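The complex appears here without one of its protein chains, the remainder shown in place.
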Amino acid sequence: MREITLSKAVNEAIAEEMRRDPAIFLLGEDVAEAGTPFKVLSGLVEEFGPERVIDTPISEPGFMGMAVGAAMTGSRPIVDLMFGDFIFLIMDQLCNQAAKTHYMSGGKLKVPLVLRTNLGATRRSAAQHSQSLHALVAHIPGLKVALPSSAYEAKGLMKTAIRDNNPVVIFEDKLMYNDKAPVPEEEYLIPFGEAAVLREGRDVTIVATSSMVQVSLKAAEMLAADGISAEVIDPRTIVPLDEETILESVRKTSRAIVVDEGHQSFGVTAEIASRISEKAFYHLDAPVIRMGAMDVPVPFSPALEDLTVPTPDGVAEAARRIVRGETRDAA
Amino acid sequence: MREITLSKAVNEAIAEEMRRDPAIFLLGEDVAEAGTPFKVLSGLVEEFGPERVIDTPISEPGFMGMAVGAAMTGSRPIVDLMFGDFIFLIMDQLCNQAAKTHYMSGGKLKVPLVLRTNLGATRRSAAQHSQSLHALVAHIPGLKVALPSSAYEAKGLMKTAIRDNNPVVIFEDKLMYNDKAPVPEEEYLIPFGEAAVLREGRDVTIVATSSMVQVSLKAAEMLAADGISAEVIDPRTIVPLDEETILESVRKTSRAIVVDEGHQSFGVTAEIASRISEKAFYHLDAPVIRMGAMDVPVPFSPALEDLTVPTPDGVAEAARRIVRGETRDAA
Amino acid sequence: MAAARRKTNTEDYLRMYSQMVRIRTFEDNANQLYLSAKMPGLTHMYSGEEAVAVGICEALTDDDKITSTHRGHGHCVAKGADFRQMFCELLGKAEGYCRGKGGSMHIADQSHGNLGANAIVGGSMGIATGAALSAKRLGRNDVAVCFFGDGATAQGLMYEVMNMAALWKLPVIYACENNGYSEYTATAEIAAGSILKRAEAFGIEAHQVDGQDVLAVNDLAQKLVARARNGEGPFFIELLTYRYHGHHVGDINRDYYRTKEEETIWKEKRDPIVNFGAWLAKEGIASEEELKTIRDDIRADAEAAVAYALDAPYPPGSEVTMHVFADNDAA
Partner (left out) sequence: MAAARRKTNTEDYLRMYSQMVRIRTFEDNANQLYLSAKMPGLTHMYSGEEAVAVGICEALTDDDKITSTHRGHGHCVAKGADFRQMFCELLGKAEGYCRGKGGSMHIADQSHGNLGANAIVGGSMGIATGAALSAKRLGRNDVAVCFFGDGATAQGLMYEVMNMAALWKLPVIYACENNGYSEYTATAEIAAGSILKRAEAFGIEAHQVDGQDVLAVNDLAQKLVARARNGEGPFFIELLTYRYHGHHVGDINRDYYRTKEEETIWKEKRDPIVNFGAWLAKEGIASEEELKTIRDDIRADAEAAVAYALDAPYPPGSEVTMHVFADNDAA
């Protein structure tokens, strides 16, 4: 199969959907000629024109709000938010408006929009350009949250997001834009709420999201050399969350590690770990291990930044400890 | 001891601190003559004048940002945010600026400010005036989060917050403003990171925050009638979180329920339940039970709204089930 | 509406009169429901401002969109809504416009182009502007009107969306209902400079009009709506008006922020319904008796609708989890 970059995969997904449905348009800063700073959208304005690929001023709350209004009136906007950190600026329009409109109107109004943005540290971009804020969005009922971990997923999830009749937030991993993966030429969609078992294993289940999927697959590789067989599961969407696939795996392995690049406290790892503990409690040999980013703003210095995010070594070490039964002592 | 309302307790705390330190001032909508819609701040402008009790336009991001700048330059502002739901509007200034400034400046700049706001549903105020959004704030490193559950706590925590050299967010329970409780005449502070054991018990630990404390105490009362002895713990601050008191209790009772009025998924109950599972795993007889608000926008209709929040009956029933061992089956 | 039905001016005039009376009557009943403790929560009365909503909405068709505010009953009635469904919504009943989920502050009427009230001050400015963008992009020729108060001009969102509306020549009209107060604060204390000039600085044509004179409002609205439809938008209108009641139904003692005399002058000298009625009589368009019949019929209608709504059932509990997400089209 051909291999393309994640960047190209997102671009294809959007282009294909825009060809299919004239109600779709793109809105964001430097999305047109510049094709975004990450060049993900290059070429779209040439094909679809500036009426459908719209450069905005630096007014995130403003254009997010406009997308909500457009979505309520027959359009299907895709909002491009340059950095995931800017989501703080649009929380009101996203969480008080987009997320609640369908419910508050008793089902009369719909808000079919996609917010595409990103997450991920270790790019030396410091505290305001390195956050992974998907947990905040996942906490708000009415929003769906997709976290692709490869070009393949990025394309399939984006197409599903665009066709969804609800507000969907997609977080792409900034470090992955140039990573290539096999992506079929033929059209495909990845349904929401279906986790992917990316590697099968017996001894421990590693549930990993987004940027942490590659980290966990590398860890699994290292573990295999030690004779430890790790199963790696990528939920792909955290709202809706495919509990069943995760639970089935944990019931088999009896051990679970949850890895996510958001801050650990009050984050995604807590929710997934809690669901595992609640529903597979008697299958667990040891407490679920959570590995999130450190609870510190992301520091600029490379010497510090690299310490804040889980690494393959760290995940492998945690897996070894849980398999060896060493994590029992603490609990 | 005299009994005063939560409203009065907050008012006293602020007045006492403002008398002590001229660097403190209040900023918010209708805080002066009107004393806020909940009348919590009545009388302060008369004592401290409009230079220190400042009515703002309806510009939440603006005045939150100004508080950050004022805090960086020698003032100690208290920001009044009329409804907790409006926190979405100020997330950038709170989370990208206030929370990170001390860290990003390598410790050179400080942001000693208090954001006082509220939480809680069942007031028939619908989806944009009923949210309990403290989990979002707790996820962001650099912010402390206090959740008083009585007039006594409201006063002591507010005074501690005002003296803290960091941004502190205090969520008051809107339904509790007129509730009276014993509050000493003498000055006292409640340290952050120290949970209160509000009721001792043997059979089950109920960790409850804010509005859910009274609910849980009522449940404990009902349980006592059934011969079940519930321990009720109020963390008082969730950042920092007093794990030790909670763990000690769970090690004793072997069963835990966490009750919080934020949405259940990706919320506070997940974090506290996770910490219990991680550190008291082998003491647990059954999985920790989480009881948050339903994962739905808060509906207006009384017939629906009351279903969304944990009730004394619901908590008591959960406790009965866990004590009887009925919750094992599910896991 | 207006356009389709216009045959003679008489018909238009009487319709405007009726619509203003309908709003006043609706509010009087809503207030009564509150005072007799039959309505859940609080609500904000539009009484006194009827000429604004009616003057503007009579210039719109059902395809044109409006966004409304916390003080939204007037806009809803003026845009064509039905009493029964409105009262049912205010009481949280299943037959309400939003099946009871929205209530007073979120009432929406999709069928007549009312995209909904909003409990976030300024929260709908993006939505209205986005509706205009949507209309333009989809090649429809409807116009969007954004209603908001003087207090809402303090929200930065307004300037963001006005900038984009001006850059992209969107068919949106910003209708600023300047009733002299935001909550308990006079406009002069919260708005520096000139509201009209703020719009003009973005290159937006701005007008001020007497908001108590329904014909003046309607005249201006007719012209601007036609021009907006013609691609000459956006426009800004400041409508000078007054709210008769307190900020909300519970705001009874208002002396500390506005005088009884001021209220009396507006109510007695400047009432939009009384003055328009007197003009209709003077011009021989309708006799005092005919006008009284109109008022009596409307009163009877409203009372019947209230009675109906009081008896109507609440939504079943099962609806609490409905409408969090819209269904997706079958693949």
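We just call them A, B and C in the order they show up, numbering each chain from 1.
Operating definition for what follows: a residue touches a chain if its C-beta (ideal position, glycine included) is under 8 Å from a C-beta of that chain, and two chains touch if they have at least 3 such contacts.
All values derive from a computational prediction rather than experimental measurement.
J.: Considering the entire complex, write down the shown chains that touch the omitted one.
T.: Checking the complete complex, the chain left out touches A, B, C.
J.: Out of C:46, C:202 or C:325, which touches the unshown chain?
T.: Touching the chain that is not displayed is residue C:202.
J.: Sort through B:43, B:106 or B:325 and give me the one touching the missing partner chain.
T.: Selected residue, touching the omitted chain: B:106.
J.: Quickly run down the residues of subunit C that touch the omitted chain.
T.: The list for subunit C reads 154-160, 162-163, 166-167, 189-194, 197-198, 200-204.
J.: Hey, which subunit B residues sit against the chain that's not shown?
T.: Counting only subunit B, the missing chain is touched by 22-23, 25, 51-52, 54, 56-57, 59, 61-75, 77, 92-93, 96-97, 101-110, 112, 141-142, 144, 163-166, 189.
J.: By the contact criterion defined above, which parts of subunit A meet the unshown chain? Give residue numbers in ascending order.
T.: The missing chain touches subunit A at positions 29-30, 33-34, 37, 55-59, 61-62, 85-86, 89, 123-129, 294-297, 299-304, 307-308.
Assume only the chains that are shown with their structure count from here on.
J.: Looking at CA centres, what chain is most distant from subunit B?
T.: Most distant chain from subunit B: C.
J.: Using CA atom averages as chain centres, what separation in Å is found between subunit B and subunit C?
T.: 36
J.: Averaged over CA atoms, how far is the centre of subunit A from the centre of subunit B? Could you give it in whole Å?
T.: 30
J.: Tell me, which residues of subunit C touch at least two other chains?
T.: 98-102, 106, 118, 120, 123, 156, 324
J.: Counting only residues that touch at least two other chains, what does the list for subunit B look like?
T.: 85-86, 89, 126-128, 294-297, 299-300 - these are the residues of subunit B that touch more than one other chain.
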